[in-house]
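For this view, one protein chain was removed and the others were kept in their places.
This part shows chain A:
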């Protein structure tokens, strides 16, 4: 795929993962450029991906494959909390590198939040925690309409270092699809 390709964003769909997505998943999940700022350790085998899809993606309350022509090119997840924290849900996402720069992730996150609002009626706050250095991901959330709330210093450990994370939130009352 080249940078000149035209993406018709209306062709972007979300659906649950299937085991048959394994090869496509490994294309992005196995790419360090994609996994750099995520919680994933870069996937190194089909078997690893199959286990992840079976044990995590499929049973998850809301984990979706971002698709073009029904082919998996990325991942989006909404994780609601429980108990006193059930008013909030974490949002996460990743996209195959060759599809970066076309607004696909922004589109996918908006679609996921629209669905999340229906699936999880207790949730009034969607939040995204993004590493300070990950400017591209911060722009995705800003384009979706998230508000940057603060920088949480040395908030969590990932890939060998304690990271500063930027906290973004979108209230259900603020969301514009």
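The rule is simple: a residue touches a chain if its C-beta (ideal position, glycine included) is under 8 Å from a C-beta of that chain, and two chains touch if they have at least 3 such contacts; residues count from 1.
We adopt the following convention: contacts and distances are computed from a predicted model.
*Asks:* Looking at what's absent rather than what's present, what does UniProt name the missing chain, "N-acetyltransferase domain-containing protein", "2-oxoisovalerate dehydrogenase subunit alpha", "Eukaryotic translation initiation factor 3 subunit F" or "PIGF protein"?
*Replies:* Missing chain, UniProt protein name: "N-acetyltransferase domain-containing protein".
*Asks:* Who touches the missing chain here, A:46, A:135 or A:153?
*Replies:* A:153
*Asks:* Sort through A:7, A:27 or A:87 and give me the one touching the missing partner chain.
*Replies:* Residue touching the absent chain, from the options given: A:87.
*Asks:* Among A:60, A:102 or A:125, which residue is in contact with the omitted chain in the full complex?
*Replies:* Within the whole complex, the residue contacting the unshown chain is A:125.
*Asks:* List every residue of chain A that touches the chain not included in the displayed model.
*Replies:* Chain A touches the chain not shown through residues 39, 84-88, 124-125, 127, 147, 149-158, 162, 167, 169, 171.
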